[in-house]
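For reference, the structure discussed in these notes is given below.
What follows is chain A.
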Amino acid sequence: ATPLNPSPQQAEAEEGKKVLTVAVAQSVDSLSPFLATRLSSTSINRLMYEYLTDYDPGDNHAVPGLATEWKPSADKLTWTYTIRSGAKWSDGKSITAKDAAWTFNKMMTDEAAATANGSFVANFRKVTAPSDTELVVELKKPQATMTALDVPIVPEHVWSKVKDLSKFNNDKTFPVVGNGPYVLTGYKPDSYVRMEANKTFWRGAPKFDELVFKYYKDGDAAVAALRKGEVSFVSGLTPAQADSLAHQPDIKVNDAPGRRFYALAVNPGARAKDGTRMGDGDPSLRDPRLREALFRAVDRKTLIDKVFQGHAVDGEGYLPPRFSAYFWKPSAEQERGYDPAAAARLLDEAGYKKNGEGRRTGKDGKPLDYRLLCHATDPNDKAVGQYLKEWWGKLGIGVTLDCLDNVSDPWLAGTYDLAFDGWSVNPDPDFVLSIHTCDALPATPKRTGATDNFICDKKYDALYARQLAEYDPARRADLVKQMQSRLYDLGYMNVMAYPNAVEAYRTDQIAHIQTMPAKAGNIYGQDGYWSWWSAKPAASDGSSDDSDSTGVVIGVIAGAVVLAGIAAFLTYRRRTTAEDRE
Partner candidate 1 sequence: MTTTTAPPLLTARDLHVTFPGRRGADPARAVDGVELDIGAGEIVALVGESGCGKTTLARALLGLVRPTSGRVTFAGTPMEYSSRALRAYRKRVQLVLQDPSGSLNPRHTVYEAVAEGLRIHGYAGDERAAVTEALSRAGLRPPERFLLRHPHELSGGQRQRVVIAGALVLEPELLVADEPVASLDASVRGEILALLLRLRTELGLSALVVTHDLGLAWNIADRVAVMYLGRIVETGAVEQVLSAPRHPYTRALLSVLPDSPGEPEVLAGEPPDPSRIPPGCRFHARCPVLASGEAERAGVAGACRTEDPGVPGGGREAEVACHWARARAGA
Partner candidate 2 sequence: MSTGTGTGPLPIRETVAPATTTPRRTRTTRTTPYLHYVAGKLAGALVSLLAVLITGFFLFRLIPGDPVRTMTGGRPVSAEQLAAYRREFGLDLPLWQQFTDYCGKALTGDLGTSYQFRTPVLDKITEALPNTLLLTGTAFVLYTALGLTLGTRSAWRHGRLGDRLHTGLALTLYSVPSFWLGLLLVIVFSVGAGPVPGLFPTGGMEDAGTEGFAHVVDVAHHLVLPVLTLVAVEYGQTLLVTRSALLDEMGSDYLTTARAKGLRDDAVRRRHAVPNALLPTVTLIFVNLGRTVAGVILVETVFSWPGLGGLFYQALSVPDLPLVQGLFLFFASAVIVMNTLADLVYPLLDPRVGR
């Protein structure tokens, strides 16, 4: 290596270090597990701090994390976790149940600490650590999600010194004490996050010595960097990028079913818990036949083919098929398939006749014209919006695309008719189910509720309550499916697709990496640290480095030549001007 060579891979390779570089597009909001909400930062936190339980990469069932065992009491209100003994923080101190208890108690008592994960402890009555290996959580109400507490456990001896958790971003002193597979050793905002393998990680040290998350604002730049071997892994590929990378040697494109659903939400007439109406959703949308007609005019297959270009799965039920235990799809008679003719018929029957200009009129005689709320920054929203506009236009229904940077305001205020909606689903579906309960509605119009799009249905709520108290997985799964069926029938949430996670990595740098679920699973943003923990370096890691360093050399030479040329040109000009005029 020459002194001119700045390539980290090369520099580290000299010392025999294996570095895994991951391109990320989202900047880190905070590295404090109490504050971080973005996927980029929670993924990093996941690598720094162990949770009580993990999800099995195969089928998502709970497996030991920091806790080796857990069991509920008979009244379902007390959970006892056995904490792994002998495990150590990266600074050598032992991990005890006290750390876990401190973490939970902090979240229950300090508003700032509850910022990111407060919902997990909302139902906790009390958390204690009777011994170093025993953690006891007392609940207010039974809660089935106690093996899905995605809460990073932090070392009390470090964090108890933090004065104001709302201002502490955990990014000043390195290395940051942790107990995950990697230890945070460096952070430059909007540049990179650097982590070193935790050699003492209880599940075994990662194979790579170093993990770098490199920040690329621009997806294309990240892909280009992957092409050149500057990074080993890129996620969030567009169909075009995936297609072009697929033909590239040394690059593997991983096109896995995602954990997101992508839906069209209808404003059901937003209201607060106290019954006051909110927002200005079009009342005609409360007519189920109209909603059905709208959705029957949506050709999901075209959307998958054209917008997602095959990188998505046709949307049916609420939860993506990836979570096989809970997956549900509508029965044949229930299903609202693509049938524009049927849709038109439905509308005619329901009395939405076409006027002279070919536009459907509502009960008040005015043409139907809806606002469709979309994220200005989401290309899919805009694209799908175009299709919907044209399809519904053919039905005689007008649509205005309202693409905003900030959709949360109209969304929370209920000032929309239709909107694009989508959530990433956790292995435990509790959260995405809870957001459609009446309980999630805001208490008054002034407040913010947890509700998604103001759906409130007694039957659904009853099912929800039952599943939450049901500790038997099979029976709970059945209840969840019934809920999805009910949700489908209501017709306020129309899932159009489950977008795939499209990712790519360099096979000459990564020999093997664990996907989740193991077959046909994704890599970035897993429910766990499996991918980065499991990644194995390829034997011949270095070919790209050579090209990189020659790149630098050629670049430097090219620059020098240009400079010399300019200098020569200028001096030449000077000499000629001096002589040939007065």
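Throughout what follows, a residue touches a chain if its C-beta (ideal position, glycine included) is under 8 Å from a C-beta of that chain, and two chains touch if they have at least 3 such contacts; residues count from 1.
Basis for inclusion: all candidates are chains of the complex that A comes from, given by their letters.
All values reported here derive from a predicted model rather than from experimental measurement.
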Checklist entry - So which of these touches chain A in the complex, 1 or 2? => result 2
Next on the checklist: Quick check: in the complex, which residue numbers of chain A touch candidate 2?
Outcome noted: 3-8, 11-12, 19, 21, 27, 29-30, 35, 37, 111, 115, 119, 166-167, 169, 186, 188-192, 194, 210, 212, 214-218, 220-222, 224-225, 227-228, 230, 376-377, 405-406, 408-413, 435, 440, 442-444, 446-451, 547, 550-552, 554-555, 558-559, 570, 573-574, 577-578, 581-582
